[in-house]
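Shown here: the complex without one of its protein chains, the others still in place.
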Amino acid sequence: MRVTVKLFARLRDLAGTGELIREVAAPATVQTVWNSLTAEMPSLVKYEGTMSVAVNAEYARMAAAVHDGDEVAFLPPVSGG
Amino acid sequence: MRVTVKLFARLRDLAGTGELIREVAAPATVQTVWNSLTAEMPSLVKYEGTMSVAVNAEYARMAAAVHDGDEVAFLPPVSGG
Amino acid sequence: MALAAVTRDPLDLQALMRDIAEGGAGDGAVAAFTGLVRDHNQGRKVRFLEYEAYEPLALRALGRIIDEARETWPGVRVGMHHRIGRLEIGEASIIIVAASAHRAHAFATCRYAIERVKQIVPIWKREHFEGGEVWLEGATADPDDEKTKLAAYRIACA
Partner (left out) sequence: MALAAVTRDPLDLQALMRDIAEGGAGDGAVAAFTGLVRDHNQGRKVRFLEYEAYEPLALRALGRIIDEARETWPGVRVGMHHRIGRLEIGEASIIIVAASAHRAHAFATCRYAIERVKQIVPIWKREHFEGGEVWLEGATADPDDEKTKLAAYRIACA
C-alpha cells in the first residue's frame, strides 16, 4: 500500500524533500513507515526521541495503524509563537 | 487667605458645584479647609473616612499645609478603568 | 503620542501599540488590555457611562503607575490612555499596552497597571442605567499605601 509522508523543518532539510510516497506492506503502523524511511535516511534516526507524528493531520502515536492512502507526518520539536 | 476647592463625582453632586472659593485663616491645613466646608455642607461629612485629598493636583494628607492661592481637591473613592 | 493620557476622544489601541513597539526591535512580546463599557452591572441594565476625572492628577497618577512598572520590570515599555466623558456600551474606557523582551513581563505589567488604575487614578464612573443613575465608588485612592500596591503586584505576578 502507498502512504504519503510529510516532513517539516529540519526533517525536511535532512531528507531533501517535504513530501514523498512510500510503499509499505500492510498491516502497517507509523513506526513501519518511519523505519522504512530511516533505513534509507539514517540521518533522521536521531529525531525519533523528540519528534511528534500525525496521521491524516491528527496527532497520533508511533503504534497507530496506517492505511492505504494515508498521510503520515513527522514533526520535529515545534517553535511557533 | 483664599483657596480654590475642587469637588468631584458624588462630592460635587452633594455640594452642587465642582469648584468654589473659600476664605480660611492662616495657618491652614487641608483639614481646616474641609472643616470650613462641612460646617456649611454637613452631607459631606460622611466622606471624611473614605475620601482622598490633593493640594495643587498632588495627593496630600489632611494635615498638609495650605497656602494662599492653593487648589485643594476632595476625592471620593475612585472607580476608573 | 503621550504614554499617559486622559482624553475625551475615542481611544486608539493600534496607534498606542505602534508607538510602544516602535524603536523596540528587541521586544518580542506585546501585551494589551482594553476595558469596554458593559451593558449590565450588578443586575442593572446599563444605558451608558459618564467618566469624570481630576485631569491633572489623573495624568500624574498614570505616569506614576508607568514609573512603578518600569522599576519593577526593567526595560518594559508601557503606555496607558483613559477616556472620559460619555461612553456608550462597547466603547473602550481604557487601553494599556506593555512591551518587553519577556512575555511574562509584558503580561505582568499590563495586569499590574489596570489594578493600579482602579486603586489610585482619580477618575469616577457615573452609571446611567434603566431607572436611574449612580456614582460608582471603588477604592480610596492612596498611592503611598504599600499594601494595595503589593496586592496589585501579587495579582500581576502570581
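Lettered A, B and C in written order, each chain numbered from 1.
Everything below uses one rule, namely that a residue touches a chain if its C-beta (ideal position, glycine included) is under 8 Å from a C-beta of that chain, and two chains touch if they have at least 3 such contacts.
Model, not experiment: these values are computed from the prediction.
*Asks:* When the whole complex is taken into account, which chains on show are touched by the absent chain?
*Replies:* Displayed chains contacted by the hidden chain, ordered by label: A, C.
*Asks:* Which of these, A:13, A:40 or A:68, touches the one chain of the complex that we don't see?
*Replies:* Reading the full complex, the residue touching the unseen chain is A:13.
*Asks:* Take the complete complex as the reference. Which residues in chain A touch the chain that isn't displayed?
*Replies:* On the side of chain A, residues 6, 8-10, 12-13, 50-52, 54, 57-59, 73, 75-81 touch the unshown chain.
*Asks:* Tell me where the left-out chain touches chain C, residue by residue.
*Replies:* Residues 13-14, 17, 21, 25-40, 89-90, 101, 103-104, 106-107, 110-111, 114, 155, 157-158 of chain C touch the chain that is not shown.
Everything below uses one rule, namely that only the chains that are shown with their structure count from here on.
*Asks:* So how far apart, in whole Å, are chain B and chain C when each is placed at the average of its C-alpha atoms?
*Replies:* Centre-to-centre distance between chain B and chain C: 26 Å.
*Asks:* So the centre of each chain is just the mean of its C-alpha atoms; given that, what is the distance between chain A and chain C in Å?
*Replies:* Centres of chain A and chain C (C-alpha means) sit 49 Å apart.
*Asks:* Can you pull out the residues of chain B that are in contact with at least two other chains?
*Replies:* Residues: none.
*Asks:* Send over the residues of chain C in touch with two or more other chains.
*Replies:* none
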